[in-house]
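Missing here: one protein chain of the complex. Every other protein chain is in place.
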Amino acid sequence: MAAPSVCVPGQRLCGKDSNVQPGRGTYERNGFIYASLTGCLMTEKGEDMTLVEVVRSTETTLVPSVDCLVTARVTNVNPRFCKCNIIKVGSKPLTDSFRGMIRKEDVRSTEKDKVEMYKCFRPGDIVIARVISLGDAQSYLLTTAENELGVVLATSEEGVTMVPVSWCKMRCPKTLNDEFRKVAKVQPSFIEQCDT
Amino acid sequence: MPTDTRRITGPESSVSPYSFCKIQEPQPLFNSQDLRKDGRKCDQVRPIFLKTGVVSKAQGSAYLEQDGTKVICAVYGPRAVIKKEEFSMKGQLRCDFKYTTFSCKYRRQYQQDNEEKDYSVQLLEALEPAVLLHKFPKAQVNIYVTVLQNDGSALAASITCSSVALCDAGIEMYDLVTGCSTRLAGDRLLLDPCKHEEYSSKEHSEVNNGSVTVGLMPSLNQISAVTSSGEIQFEHLKKAINKCSEICVQLYPVCQQSLSKSVKENIKENT
Amino acid sequence: MVDVQLSDAEKTYIIHGAQDNLREDGRGCEDYRHLEIETSVVSTTSGSAKIRLANTEILVGVKVELGETSPENPDKGRIEFFVDCSANATPEFEGRGGEDLANEISNMLARAYDCPSCLDMRKLCVVEGKKCWIVYVDVLLLECGGSLFDASSIAVKAALYNTSIPRLTVTHDEGHTELELSDDPYDVQRLDVYNSPCIVTLSKIGHSHVVDASQKEEACCLARLMLAVTDKGCVTAMKKEGSGSFDVSSIEDMLETGKKVGQSLNKSLMEVLVSEDRNMKKKYMTGYLR
Partner (left out) sequence: MAGIELLSDQGFRVDGRKANELRRIQCRLGVFTQADGSAYIEQGNTKILAAVYGPHEIRGSRSKALHDKVLVNCQYSMATFSTGERKRRPRGDRKSKEMTMHLQQTFDAAILTSLYPRSQIDIFVEVLQSDGGNYCASVNAATLALIDAGIPLKDYVCACSASFVNDKPIMDISYLEESSGGAELIVATLPKSEQIVFLEMNSRLHEDNLSHVLDMAVKGCKDIHDVLDQAVREHVGEVAAISGLE
């Protein structure tokens, strides 16, 4: 690969017309495409248009957005909702965690009124969830109302990582006790697909 | 000025050591050859050293040196808003400007004083128009600017330094912001003034005695910060703003160079 | 500051209006709203003024106290600004809620007065290197209706004009200096505020700019340029505020407007103050009861 050309914010990249479109790390102003990031200029040729992008070698700014999958650690559970810290967005880890909240009615898609929060989540659990809204000033609203979403990692009372036995139970390999969780049916292909 | 009450102060009748300092007679700003005290011409800017990625903990950082003025800036975020505030669909910038206690002739306090608070706000308002705030809704980016040594033009240097640090952090921006300041003395413009050349109300002189600082987004040609002090006539003010903007445009390649250098180094490391 | 919620349609209306030099309340772009000034309203002060600019109401009290001179300026007095945002204006100012705004205003005022020709600080020196008058200018914000900076600076100028400082006679006696206060309460020193600045805020609305923006206009303005303009047509402080930016050429236009508006504002303010001063004896009611 030839030495990529580096651009900085405010640098004019090219004119914008019907077959040249601004992509990530760029913005459009007065019919021109400008860079909004420091990084390497990339052009992606599609069928009938070219996408102009500025790509950074290191991670770009990452915040949870609506409909994306996040990984969160449960911090606090009460009968109405549970609070958690979002630690990953998609497959990219965050440097600072964001606060999230899973409400009782967003835990599963069926029999919503019979949900008991303590039988779904415990503090310390690692959960995969989907962002449904930016929520209030405090936290993002998350949901686990899909088969593939829910607890993926949990430790038992003994402090041992449990193995899922059904969609609502996990078993401790040491004591063979069952504990209730809203278990995610982990399907790597599904998650990868959601990342893109 | 707020002082730290937990610190033991001297007895009530004590006198500050500074009151025994000899009061320096104001010296002429330039000599007969039109050269300034440090040998610069009136429209000559001090050489700039700019380096990114100096604080490893921070998402982005930059260090700027212009002879005696040394500024370091670290950018953190976007991260969750900690303080209880109203929901906003836009991201928020937070700026903290601080002189180190040893950066000036007189010792500074640990707490932010009024000047520092004022500069924080001005810095924030200089950078805000340049950042694509809608890219990180309800999160905030913290910018910490510390002046390690102050030899004039601290605000201008901070503007340039913090915009480069924002770039280094990968925060999306419409444009860089570069800063420049100038001292007006009569009908002369002294660009990039040193500490002793900066305006202070102590001197009694003719009109057009003051300082102007401008923050410019060079490629958009938009002024995002402008501040002045001292008594200046409108015509001279215009001239000063235009001259500062010219210099700001010239600073753009300097920032560009420093940023692309860091990107290239990064690529080298990764491959 | 107090928030006003505006719909997009309302914003467009205001922006287009500003373009055509016709604002929502019928003013042109360079017109101030109705302004009322009253001086000598608080008897516990050395000078005071109250101004009402449409909905904005500001009370300024000036108190002079004898103090030590500062080591940097042994031959000068001092002026100190303090702004308090009363919770009467909006409940958001309760407790320490108004502090940020207050600091911004007081910093701007301090910067505007920080030049030798605005106020002659040397006249406030009593004994060089020892005693001087410290002028405390306290601004109390009672109601917010936009243009707080402009209104505060006008009120401050009026209050300083109204300020009378007792005359002191200094006698040197074997190394001691004695200060004697004049017995005559009318034997006072007045401050020369002829060249004190007034702040003019130019709000950029769309591609045009207006002075003395109302709250609604402030809500659709992204960037403001504040200029402290003196009667002679000089700028003593300038500041850009808000999250927007200006075109280089539009700044020149704004400066032009600022100069014009600022000078005429200073002129009419002085006229009012001088005439009010003359009619002082006739007036006996003050405050809100007229």
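Should a chain be cited, it is by its letter among A, B and C, assigned in written order, with residues numbered from 1 in that chain.
To be clear about the criterion, contacts are C-beta pairs under 8 Å (C-beta built on N, C-alpha and C of every residue); 3 or more make two chains touch, one makes a residue touch a chain.
Here the structure is a predicted model, which means the values were calculated and not measured.
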Interface partners of the hidden chain - shown chains only, full complex considered: C
Touch with the omitted chain, as defined above, among C:L22, C:A87, C:L179 or C:V274: C:A87
Sole residue of C:V127, C:L142 or C:L168 that reaches the chain not shown, by the stated touch rule: C:L142
Interface with the unshown chain - residue positions in chain C: 2, 42-45, 48, 55, 57, 59, 61-63, 65, 82, 84, 86-91, 94-95, 136, 138, 140, 142-145, 287-289
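By our rule, only the chains that are shown with their structure count from here on.
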Pairwise touch network: line, ring, star, complete, or other: line
Distance-to-centre winner among chains (Cα means, whole assembly as reference): B
For chain A paired with chain B, centre-to-centre distance based on mean C-alpha positions, whole Å: 38
Inter-centroid spacing, chain C versus chain B (mean Cα positions, whole Å): 27
Rounded Å distance between chain A and chain C, as computed from the means of their C-alpha atoms: 52
Interface hub residues of chain B, defined as touching at least two other chains: 130, 217, 220
Contact footprint of chain A on chain B as seen in their complex: 59, 76-81, 84-89, 91, 130, 132, 135-139, 167-176, 217-220, 252, 255-256, 259-260, 262-264, 266-267, 270
Residues of chain A that touch chain B when the two form their complex: 3-4, 6-12, 25, 27, 29, 34, 36-40, 56-63, 65, 95-99, 134, 136-138
In the complex, chain C residues that touch chain B: 71-74, 103-104, 106-107, 110-111, 114-118, 222-223, 225, 230, 232-248, 251-252, 255-256, 258-259
